[in-house]
Every structure is written in C-alpha cells, then in structure tokens.
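Sharing a structure below in structure tokens format, with a few things to ask.
Note that this complex is displayed minus one protein chain, with the remaining chains in position.
Let's look at chain A:
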Amino acid sequence: MTSCQTQYLLMLLLSVGVSAVEVQRPRGVPLSKRQFYEEGKPFTCLDGSRTIPFDRVNDDYCDCKDGSDEPGTAACPNGSFHCTNAGFRPGFIPSSRINDGICDCCDTTDEYNSGAACQNTCRELGRKERESLQKMAEITKEGFLLKQQLIQEAKRGLEEKKAKQADIQIGKKDLETKVEALRTVKETAEQPEKEAKERHLKAWEEQKAVIQMEKDKAKMAEVLSELDDDADGSVSVAELLSHSELDPDSDGSFTEAEAQGLLGGVDKVDSVAFESVWNNIKDKYTSEQANTETPAEVETPGEEIRETPSDNDSEQYPEDDIPEEEEEDDEEDEEEDQDDGDYKQSPPPTQTPDKKDEDDEGTMPPFDQETQNLIDAAQEARDAFDEAEKALREVDDQVKNLEKEISFDFGPNAEFAYLYSQCYELSTSEYIYRLCPFNRMSQKPKFGGSETNLGSWGHWAGPEDNIYSLMKYEHGTGCWQGPNRSTTIKLTCGTETVVTSVSEPSRCEYLMEFISPAICQEPPSLDAALHGHEEL
C-alpha cells in the first residue's frame, strides 16, 4: 500500500467521524474554507482580486476570476465544487459538473437542480473502499513479511554465490595452470610433427614438379606439331600468326613483328628453340582442336564434369533473388534478413583449382609410419589441451554469470533476486505471454506460430521516488513500419508472484501487471488507526 492510499484511508476514517455534524456554509465550500464565506459580510474573491456583496456568492453569475464566488454553481468555468460525501471520501469536482444531469458526488449534492435521479451511494462506496483498503493492508502486511524472507534469502543467496565465486576462482587457477602445462606438452609434440609433415610434403612437391615438367614437355611437343602446319619440325612466324590469342598486347591485331618477337627475333624456331618460346605462350595458347579435345579429357578430370553443373546450380537456384524478395516482403523479420544476407554473401567454395591440381598430378601418398606416429602423438596432446581449455572457458562463463548476477540491481535489499532465472506465464484467449524477469518477455500464439520477442531486460523505470515499481523490457522484435516491441511491467504488492494481465495500449508497446511481495512497502502503523476507529 502506498503512503497515498494510507492517507486516503485516514481521511476516510476521519470523515466518518465528522459527518454527523453538518456545518452551515455556502453550497460547494469545503469546511477548510468556511471562514472565507461569512454570511452577510462582503466576500473577497480568494485571489483577492475584488470584493463583492455576499448575495453574489452562489448567485449563478461568475464575478471572481478565480471562480471562488460560485463554489456551488456552474457559473465559473474554472470553479470547483466540494462534495462532503459523508460516509465516503470527500472530494472536489469541476463546477462544470454541477447540475449537468450526471451524478458525480456519491452524496448527490452536485445534482440539486437538474432533475437527475441520483442515489446516495457514499455509505456503500465507503464500506467497499474500507473493505478493499483493509484487504490491501492485510496483503501488504503479509507481503511485507514475505519480502523480509526474500531479502534474507537473497542475502543468503548472495553469500552463497560469493562463496561459490571464490571456490571457482581457486578452481580456475588450477585449471589455468593445467592449461599452460598442456600447452607446453602440445607444442613440444607439434614441433617434430610439423617437421615430419614438411619433409613429406616437400618430397611430394618435388615428385609433382617432375610429373608436371614431363606433362609440359608432352604438351609442348603436341603444340609444336599442331603449330607446325608444314610439318617441317619447326614453327614459323606465319604458323604462329594463325593463333591470334597469342597477340602479346591483345590489341586485336597480331602482327608479324609481334610473332617474331615471340619467336625470339627469328622467323623460325626448331623444336629445341621452341622450348623457350613455349614458356612465353603456354598461358595464352588455345588448342586448335579445343572443341574436339574436351570430351577426350573427360576421362582424366572426372570431377570437372561434376564441378560445372554445381557452378550452374548456384545460378539456376536464384538464391540471390529469393531472399531479396523476402526481404522486401517481410520487413518484419530483420534478423532473418541479416541471416539471409550472410548466407548470400558466402561465395561458393573456391576449392576448384586445388582439386584440379590434385587431379592433374594425382593424390599425395599417405604419410610413412614414422610421421604418422608423430602426428598421432601431437593430436593426443592437442585434444588434451583443447579439453582443458574448454573446461577453463566454462569456468570463465560461470564466473562471468556469477559476477553479473552479483552485480545486478535486484532492488535496495536484493528483494527481487528471487525472480532471476524464473519465468512466469499468462494465458489469454489468443496468446501465452511469458515473462522471465531480468531476461526477456515474449508472446507465443496459443494455436501454433512462432514466439515473438516483446523485449529484453532494460532497466528499472519507475518514478524517482519509486523506481522499482516499473520494469522496462526493450528492443524486442521490430514492428511493421513501427518501433521495436517493448514491454513495461507494473509491479504491485501481493503475497504471490504472478502475472495478472497483459495489454497492448499502443501498437507494439505492451503493459504487463505483475504481482510480487518484493514490491510491498512497510505498512505504517495502520493497525493503530483501524483499532482507533473501532473504538469510536
């Protein structure tokens, strides 16, 4: 119960006490201002602006700028009318509600001349309010006791966590040492492994070079015979000119001079001299039988055939198009879009050239036994190290989580700590709402469909004097052309911890009512007041 409510209750109790004696005063004047309205004496507007004869008070004409001369009529636009409301709370209403045909004061005094048939409901209202305030007081009392327990629990919990944190810190030290030791073991094992592997690889490279050179020579011979149109065993400028792709400056005209240049400044080269020419032209050279030769190559690079269609696949499947369309269609799912974006950008794996090399030169032979042994030993050391490192990371996470939890603002006495890592649900006709305090708020359609994030824990958002009365969850799923979803949680005192309602007062801005003992304020010495009343 807030202090404000307490005041109401006290006022209510007081008013019950005084209602028996009705003090004479102009209509609509509260008791506290009675002294300003003295029968028969000139009346001075309460703002002091002017003085008027007393018969102009409540004469249904507004003389005072502050409306104070017409407390009991609707004549002043800014006036207010006091209802005594015996049996209930007294109050003020704007004087525009006097005699407007609508019952505003429970004691019916505002409708004295409108013909509206108002019932005096003050006693009933008073009874109800007293009942509910009393109930509230009881709840507050009980809730506050629960809150004390929560505070104790939180204290214990905090101590436990700190102890745990300390334990873990020690364990972490041990782990760190272990990791370092294993790292050394690993590195020691990896050095001979690396050397053995390099040796093996080098041998293979050399072998490959020999194969490559032989292939090149064969190719050169093939080209030579292909170029050598007149079959004289040598290549002439004229023969070379038929291969325009060899044009060194690629300007579209392959001149004789250029061809001669390629042949090393002579008109003709024999098969021996052609070797140096071949090195200049082999990158550009296109076989005259390219078309017919391709199928012949099928047997060698069996994978190339598979490769080509897979390239085509990536074009045929318009992966680039589909996600793009979805992007425009479905702006709601920005996250998904981003995923799509990543997916799109990752290019098809560019293994093709490597594979080709392997195809051309065959596969590397397996490691010899000695090397393999070294590799196995290194792998064992690596695994042990990885495992230890993983364990350390886990411990690190634990430490971080504990630190986070320990440093969380769970209220002045950590009374909200018990909500941490809990979740609370409310089921409506359409949705199940799920609040996991200090984590996130979500909504899931009852009859299938995916969950929508209504916001992640943001901050305490109550007014300065009661900052823990509201929680704010922010940055939920984006709304169609609107803001990201967010939720405000309004906490009220109760003996249980439960969600009572969820609404969406504004598009994508949710409001949840949440009951918890942790928000209960210490009840003032209300018992005394209540008992005092009973004695009256």
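One rule holds in what follows: a residue touches a chain if its C-beta (ideal position, glycine included) is under 8 Å from a C-beta of that chain, and two chains touch if they have at least 3 such contacts; residues count from 1.
Rule of thumb we're sticking to: contacts and distances are computed from a predicted model.
Student: The hidden chain: which UniProt name fits, "Mitochondrial import inner membrane translocase subunit", "glutathione transferase", "Neutral alpha-glucosidase AB" or "Protein HGH1 homolog"?
Tutor: For the chain missing from the view, the UniProt record says "Neutral alpha-glucosidase AB".
Student: Looking at the whole complex, which of A:Thr44, A:Ser96, A:Ser456 or A:Gln521 touches the chain that is not displayed?
Tutor: Considering all chains, including the one not shown, the answer is A:Ser96.
Student: Based on the whole complex, identify which of A:Ala273, A:Ala377 or A:Cys479 touches the chain you can't see.
Tutor: In the complete complex, the chain left out is touched by residue A:Cys479.
Student: Out of A:Val29, A:Val57, A:Ala74 or A:Ala259, which residue would touch the omitted chain in the full complex?
Tutor: Only one listed residue reaches the unshown chain, and that is A:Ala74.
Student: For chain A, enumerate the residues touching the unshown chain of the complex.
Tutor: Contact residues on chain A toward the absent chain are 59-61, 74-75, 77, 94, 96-97, 100-102, 325, 328-332, 429, 479-483, 503-509.
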